[in-house]
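Every protein chain but one is kept in place in this view of the complex.
Naming follows writing order (A, B and C), and every chain is counted from residue 1.
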Amino acid sequence: MTDHNTYPFDIARIRADFPILDQEAHPGKRLVFLDSAASSQKPRQVIDAMAAYYTRDHANVHRGIHVLSERATDAYEGAREKIRAFVNARSHREIVFTRNTTESVNLVAGSWGRANLGPGDVVVLSAMEHHSNIVPWQILAAERGFTIRYIPVTGTGELDLDAYAGFLRDDPVKLVSVLHVSNVLGTVNPVTEMIRDAHAAGALFMIDGAQSVPHLAVDVQALDVDFLAFSSHKMAGPTGLGVLYGKRAILEAMPPYMGGGEMIRRVTLEGSQWNDLPHKFEAGTPAIAEAVGLGAAVDYLGALGMDNVLAHERIIVEYAMDRLAEVPGLTIYGPDTDRRNGVTTFTLKDIHAHDVAQLLDAEGVAIRAGHHCAMPLHQHLGVPATARASFYVYNTKADVDALVEAIYNARKLFRF
Amino acid sequence: MTDHNTYPFDIARIRADFPILDQEAHPGKRLVFLDSAASSQKPRQVIDAMAAYYTRDHANVHRGIHVLSERATDAYEGAREKIRAFVNARSHREIVFTRNTTESVNLVAGSWGRANLGPGDVVVLSAMEHHSNIVPWQILAAERGFTIRYIPVTGTGELDLDAYAGFLRDDPVKLVSVLHVSNVLGTVNPVTEMIRDAHAAGALFMIDGAQSVPHLAVDVQALDVDFLAFSSHKMAGPTGLGVLYGKRAILEAMPPYMGGGEMIRRVTLEGSQWNDLPHKFEAGTPAIAEAVGLGAAVDYLGALGMDNVLAHERIIVEYAMDRLAEVPGLTIYGPDTDRRNGVTTFTLKDIHAHDVAQLLDAEGVAIRAGHHCAMPLHQHLGVPATARASFYVYNTKADVDALVEAIYNARKLFRF
Amino acid sequence: MDLYLDNIIDHGQNPRNFGPPLDPADIDYADDNPFCGDHLHLTVQLDDEERVKAVSWEGQGCTISQASASMLGEEMIGKTLDELKHFDKEDLLDLLGIQLSPTRLKCALLSLKVLKAGAYGLHTWTGDESEE
Partner (left out) sequence: MDLYLDNIIDHGQNPRNFGPPLDPADIDYADDNPFCGDHLHLTVQLDDEERVKAVSWEGQGCTISQASASMLGEEMIGKTLDELKHFDKEDLLDLLGIQLSPTRLKCALLSLKVLKAGAYGLHTWTGDESEE
């Protein structure tokens, strides 16, 4: 049970770590940042770690025989080890650095998918997926001729698990790829059971962890998941870096995704041999400083404790759900508080979500409006756009109060 | 004519901008950084611009309706505009952000190449290419069945232009992709004439500008080049960011490379429509802070003046060539000073290049040793590994003196 | 709160010339902005001198896009095709009387985009006239 009145950590100290929060969005209007699901802010520990890296240690990594290159390699591979520990992967070789969640999914589609999927095969996605877990599969399906099935979304904003069971029973499913936490509905999908069932049916399972890894403890060995994709920039780390976890045996068997330096063992004019994992999938000079930054972010989150991060967010989300429920004309999308996390998405009578966001911005409250890269889900919801407030470790109940007050102001302006 | 005794800018002030240079590599040994061809150092203007971005302006870009998202979008698109101006592209829509040069090449191979190349077609590369401009084409050739021809390297370390003319005359060449400046030999290839001839033969031309864009003024309109690839981290900018320039009409006709958010206009469960350029090629949350950093780097280089950057490097390279020529047992690879830029690559009698690098490191001198991601070129040179000293705006003749002195020390230890 | 001036809200909530398509129509064009779900269908009748005689539009979207369509529709009436051709982004923004960020600019410009595409077949007009 979460206690509504006690944050699990000292929120004032945390807010002091995020310098960006201490500003006015407009003259006299304190910045209230409720757009962390799009991209989170960074603590100074992360900003400083990257600046320190560039100020003292930078050189290209791997195979450099001088002190800076050794330090840079240690920093880069040390960050990989931190991230391995954060998701409890068995080996650092299972942690591949990419640009973002989107590239992680494209890597699996372009390498594993292109090698393993063909006519007759089925890939199962869901109707609540982010575009990054739909479009790569659509493009590949057009090329390779396999079939995509979408698990429908129920009236409560959850996955239709009967339909899922039906797909696994009736179709030659080779891969299931589903998001862990919805960036629109906040739904936390029952991935443990879904993975077990997929494996029983002989299918691999990939989790889009873009909205889960930043917010709750994800243990790839406990889940027995085959692939996990997530983004640094949503978990207090820098932009320009994503992660793909993959089980070693599966990654070993996959062809490379991009070709270039670092990913080869030997190149002749006639052909090439690939390097060991994870380098096989990291062509060219990697995002070194960004890995250092994500390492610092993971240290930061680890010091807070992911259970505390989750507990804190549950307090804020519960409070937001309660307060927003009072607002006349406001519709909230997604499941009940106990089955959701991180976001509250709503519409306000017939005011377009863009107008809502703009009016809230004028009050200093930063939310996101639109389809949140989930157009098919919005088609299902029957609205072209929604407004979304999303929360992270630095948000407070006072932020929720500011949101609700700004919504009341918007109602007044639109005279209802 | 370069004046050997006058640097074109105040070198002490420039060195003061690069805080990393002001340290000892080992106790009592000043750091002498001669590994910029692998990755350059960053001035504090770049480090500070990124820290300031995270401290004041960060949010996800595009379509956010709040003040931070607007500032982040302005910063990101503003950086694109700076880079457009830096290479003199006609439109910002022709500047695609990638992770590095390697990804830029893979993008062209995976999108343009997969759509346009098939059995009977020929792609022309050269035997002095970096692996990043060989391996993607080899992988695609295995899939699509076209043929790769390599322009041979002459005894002076230059491209065999007769062979090139022969390819264009005799083969159905669809694309020529060649590096502008060799990262091993320093050779500056005559791309203006090569592009003209490729176009006359009906082929497109791509430049690997990883070692030219950081060092000399590259004007894509004057060159009339079709694609240009380069990396931020080699031009005083951050890691995790690369650029692909492409002519608009060609990019418009290309299918997307990766699928996901940002790159689509509309997604349904049945299929998708692509977004406008450049977004069609930028799937997922981009490297926002990194673009800001590269923008600052381009401002920095622009303020120095690329002609001055080149003039400065020519002074250093000429001095290095002269001083290294005196060292008994030292072999320099590549053309004469007047046809090269940026690097001096050598071997020292029969001491393995790794031993040379290690011994130099002990003296504080950071060089790179190995095949420099150009194994085919090293096969041609007949040595498995070479030692490379490379130079940038912050290097001085004193750095070259330190290099030469350290080499003499290595000779002594190996008793020759 | 500078964006939501009284007249913007008024036009947004009480759009002028809003209604089913004219038939026959001299200009008939529809487009959308999938990011917002904004949609606009515009029909126009001209008189013998190629002046706009009647305008009708329907669609849905945010207040900015609806107000922009409403104000542009009013402005068009009585103008010649040639005058409309010279009517540009700046003129529309003057009409609206507000400053817009690039994101919201797209909302405001949908109506102009539909007009230009419908009247001149400029299907590739991106609303970004400054670029070549």
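Note that in this section contacts are C-beta pairs under 8 Å (C-beta built on N, C-alpha and C of every residue); 3 or more make two chains touch, one makes a residue touch a chain.
These numbers were taken from a predicted model, which means no experiment stands behind them.
Trainee: Let's see if you follow the contact definition: name the visible chains touching the chain that is missing.
Mentor: Taking every chain of the complex into account, the missing one touches A, B.
Trainee: Just one of A:26, A:56 or A:90 touches the chain that is missing; which is it?
Mentor: Candidates A:26, A:56 or A:90; residue touching the omitted chain: A:90.
Trainee: Which of A:22, A:193, A:219 or A:276 touches the chain that is not shown?
Mentor: A:276
Trainee: Which residue from A:70, A:143, A:299 or A:318 sits in contact with the chain not drawn here?
Mentor: In the complete complex, the chain left out is touched by residue A:70.
Trainee: Considering the entire assembly, which residues of subunit A contact the chain that has been omitted?
Mentor: Against the left-out chain, subunit A lists 62-65, 69-70, 73-74, 77, 90-93, 265-266, 273, 276.
Trainee: Which subunit B residues would touch the chain omitted from the figure, given the whole complex?
Mentor: Interface residues of subunit B facing the absent chain: 351-355, 358-359, 362, 370-371, 375, 378, 383-385, 413-414.
The definition used in the following text is that only the chains that are shown with their structure count from here on.
Trainee: Roughly how far is subunit B from subunit C, centre to centre by C-alpha average, rounded to an integer in Å?
Mentor: Chain centroid spacing, subunit B to subunit C, equals 46 Å.
Trainee: Measuring from the mean C-alpha position of subunit A to the mean C-alpha position of subunit C, what distance in angstrom results?
Mentor: Distance between chain centres: 38 Å.
Trainee: Distance from the CA centroid of subunit A to that of subunit B, rounded to the nearest Å?
Mentor: So the centre of subunit A lies 32 Å away from the centre of subunit B.
Trainee: List, in ascending order, every residue of subunit A touching at least 2 other chains.
Mentor: 354, 358, 370, 375
Trainee: Identify all positions of subunit C at which a residue touches two or more other chains, and write them in rising order.
Mentor: 34-35, 104
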